[in-house]
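Only one protein chain is missing from this complex, and each of the others stays in its spot.
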Amino acid sequence: MIRFESDYLEGAHPLIIKKLEETNFIQTAGYGTDPFCDSAKERIKSQCGNADVKVHFLVGGTQTNLTVISSILRPYQGVLAAATGHVNVHETGAIEACGHKVLALPSEDGKITAAQVRQAYEAHWSDGSHEHIVQPGMVYISQPTENGTLYGKEELKAMYDTCKELGLPLFLDGARLGYGLMAGPNTLTLKDIAELTDVFYIGGTKVGALFGEAVVICNPLLKKDFRYLIKQKGGMLAKGRLLGIQFDTLFEDGLYYEISKHADELAMKLQEAFVRKGYGLRYDSYTNQQFPILPDAHVEKLKEKYSFEFWEKTDDSHSAVRFCTSWATEESAVEALIQDIEAL
Amino acid sequence: MIRFESDYLEGAHPLIIKKLEETNFIQTAGYGTDPFCDSAKERIKSQCGNADVKVHFLVGGTQTNLTVISSILRPYQGVLAAATGHVNVHETGAIEACGHKVLALPSEDGKITAAQVRQAYEAHWSDGSHEHIVQPGMVYISQPTENGTLYGKEELKAMYDTCKELGLPLFLDGARLGYGLMAGPNTLTLKDIAELTDVFYIGGTKVGALFGEAVVICNPLLKKDFRYLIKQKGGMLAKGRLLGIQFDTLFEDGLYYEISKHADELAMKLQEAFVRKGYGLRYDSYTNQQFPILPDAHVEKLKEKYSFEFWEKTDDSHSAVRFCTSWATEESAVEALIQDIEAL
Amino acid sequence: MIRFESDYLEGAHPLIIKKLEETNFIQTAGYGTDPFCDSAKERIKSQCGNADVKVHFLVGGTQTNLTVISSILRPYQGVLAAATGHVNVHETGAIEACGHKVLALPSEDGKITAAQVRQAYEAHWSDGSHEHIVQPGMVYISQPTENGTLYGKEELKAMYDTCKELGLPLFLDGARLGYGLMAGPNTLTLKDIAELTDVFYIGGTKVGALFGEAVVICNPLLKKDFRYLIKQKGGMLAKGRLLGIQFDTLFEDGLYYEISKHADELAMKLQEAFVRKGYGLRYDSYTNQQFPILPDAHVEKLKEKYSFEFWEKTDDSHSAVRFCTSWATEESAVEALIQDIEAL
Partner (left out) sequence: MIRFESDYLEGAHPLIIKKLEETNFIQTAGYGTDPFCDSAKERIKSQCGNADVKVHFLVGGTQTNLTVISSILRPYQGVLAAATGHVNVHETGAIEACGHKVLALPSEDGKITAAQVRQAYEAHWSDGSHEHIVQPGMVYISQPTENGTLYGKEELKAMYDTCKELGLPLFLDGARLGYGLMAGPNTLTLKDIAELTDVFYIGGTKVGALFGEAVVICNPLLKKDFRYLIKQKGGMLAKGRLLGIQFDTLFEDGLYYEISKHADELAMKLQEAFVRKGYGLRYDSYTNQQFPILPDAHVEKLKEKYSFEFWEKTDDSHSAVRFCTSWATEESAVEALIQDIEAL
């Protein structure tokens, strides 16, 4: 069985394992106050082109989302997000468990627009009984989205300008950020993102690390006391060095970008094979997640040798499915799959 | 600088690093549904002498405490704990952030008694306005405690019998459980603990793992839907295999016990040196944490070469401090320290 | 200005004011443990045809909804409700503030169906990653709905049967229950509702009382410790007698039904006038809320003399608006309005 069902099927990039081994007996202080974290933070600040951003390392995505969102909202505020957004559908109500409603906006492809945000904001404030309604307090987007799609630079700028105008901090979930940064049509750099969001995170779990997400707080008003919240929400790793070592390795010589590019290239090879075969594509993805629409019989056939995720029925006899590549996907695995697609 | 300030100063036992390396490219399903977790769970069940307990792996202690406690209490209930308990003083209000009061009981040495629990229970229910007061809903203890002390088998049995009689689930925090199990005067085995608690956890972070705590749910009534809560609270590691691999290694050939014993033996060597020197001991600890009372001048002197934790002033010229050993402490470090103590 | 914008524009039925005056200096115990509450509870039990239901009095609707829902759900569960439901849109996130997601189901007229509940339940449990998704834990409906519509006996029975089968407690919000019970086409009695729900409440605030909602818990499993939650959530009135006195008066000689009928009859007179005038009706309401669709020019004209609520634009030149009658509406006010409608 060759697995394509997610981008967290293996351990970590071998350079990370090697670094963990090499540093294993060095004694350091705990909770992220060690030299490895310091070094990793410097590298990330440098990539962001801004020495003033604040960097924190957390273990996983849900934890990061709930901690960041909790740190921003007042108790009666909610977070505007795509109805398909991870915080709305795939975190077992983690945001609500912190007291906040996810204010879901309709989305066809995982993205929301500045205009939607403005409309939701204005609908709230123009309602005479707005005190009876959850107040929009911030905006959550993902790059790439859960559907593999991307915000372009103009789109992100429009969103950020709108958010600034309306006083809504903009939070970008970058669980798969590397795969977005290296996608063919991408127009955004880390520097751009640091300029066009209030806070975002760089995903490690799905991009080469054993685990770990690097939160980058760009807006000075959001920096205060963030570590208290990390601790309270259970996200402060005792051996914080493990996060430092991993991000230090990923950002030492461009490893993060290189392995992301690898995944994207293999994903596009897969996409080309699906298209050649005449399959439709559920979403317009140039990133490591591909969503072809297959005849159900072909789905069954491929399941014999490959694992991948059922996404949704598109009609009586077809289904959209998801194939993920990652930093760890072997070219040979993709080639075997392509051959089997062609043979269907 | 030789560090004794905590038991999470290094990475992980080399066998764990090796196993992570060996398994790195094996593809597995996520979220703890992989064969490594399965194997580790079987080993833990076997050590508990009970195939029916339910085992879950989480990343860290605060996360584990808040997830377990949230899973047990009704909204208007609180958790009885020593005033010195980790959940009461060192988790930034994580339990309160889940909506529950920590009902603190006075404690001299980190332990509480069955009689204290009964008294708190009866005080609640005999108060005419008990609906206006937080209802005791469960009991939290640590083994060893934050002060290095231990519950004996009779004490734990008395506590558990009382808890059962009163309908209060008993939760044992075993962040340093290994160091308790291997302590000289210890009378409890894992099997005993599985029989005498409703739920407990076996600490990995402080006992040889990079990170990780193994929750063991003994009471069938507490097993339902626990994974939902792990996910919601941000504790479900995508690459759950990492936890499986570590606990599988720790419990494969008794490694967990062996490395715990190492730490306890070094700690007792330290204790003997303190006593020989004429220092008092703040707590009666036979585990990896030692709390000698030193003249402040000696504290200053030792600080030049060693890191350790200030605990509290005991009089105008003396302080209790904490030295920790761990699975990773080298005998030579302890010997150097002993020599320097003797030379004071 | 004659007001029709809501059903809480006046004080209370004069008999209630009189009773408050008469009993003013009688000394009673607090927090709802007084003879007036006892008497009111007996009357309500009697109307429900069930001496075993448990009755509690709370002050207002949002408070009641959040207290009841908090008392039922486990932390990782959410409440299924119409997207238009009061708990979803008009309580400033009160349910989320207690940690729970409102799982919104699409609704055209404020009602949801047993089939929708089943579908949501099955969608959850058939999803392979259901632990990552909020678990449906109960169902919330309103009778009448926020749109004035009604569940019939067969519909409620189907809903309750489905809920029982799926293990989802059914909670009926009866903020305007009287107006539903006395509506022309209504097929449900209080007794029916007590048999076909797990918990419901009888609204007083909008039906003759100064304030107050009577929660009726039918399912024995939901009765335990409910008063703790009332207190914790701030809903336990010190002078609980005030609630007892009001509900005692409302249910002494059928006053609750009589004044509800009055409001419904006036509402139907209004409806007839709207229909005679050729206006469409936004919802099929036989209760005290009427939702005619008016040309915007007519809306403006009527606003000169009457207050009522804008509901939504239905096209470029028309709007749905809401007129409410209540126990206190004077026939003369309705007649004046009808004349002005006819004159438009």
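Worth pointing out:
In this document, chain identifiers A, B and C correspond to the written order of the chains, with residue numbering beginning at 1 in each.
Convention: a residue touches a chain if its C-beta (ideal position, glycine included) is under 8 Å from a C-beta of that chain, and two chains touch if they have at least 3 such contacts.
Note that the structure is a prediction, hence the values are computed from the model and not measured.
Of the listed residues A:Q135, A:T162, A:Q246 or A:T287, the one in contact with the hidden chain in the full complex is A:Q135. Touch with the chain that is not drawn comes from one residue among B:D7, B:D34, B:E131 or B:D248, which is B:E131.
Interface note: of B:H100, B:H262, B:R282 or B:H298, the residue touching the hidden chain in the full complex is B:H100.
In the complete complex, the residue from C:L80, C:M138 or C:L210 that touches the missing chain is C:L210. Touching residues on chain B toward the chain that is not drawn are 75-76, 78, 89-93, 96-102, 129, 131-135. Within chain C, the residues in touch with the undisplayed chain are 2-3, 5-6, 8-12, 14, 17, 20-21, 23-30, 59-63, 66-67, 91-94, 97, 205-206, 210-211, 228-229, 231-239, 241-242, 328. Although one chain is hidden here, its contacts on chain A can still be listed: residues 31, 70-71, 74-76, 98-99, 131-132, 135, 225, 227-232, 236.
Note that only the chains that are shown with their structure count from here on.
The distance from the centre of chain B to the centre of chain C, with each centre set as the mean of the Cα atoms, comes to 50 Å.
Centre-to-centre spacing of chain A and chain B amounts to 34 Å, using the average Cα coordinate of each chain. In chain A, the residues touching two or more other chains are 91-93, 97-98.
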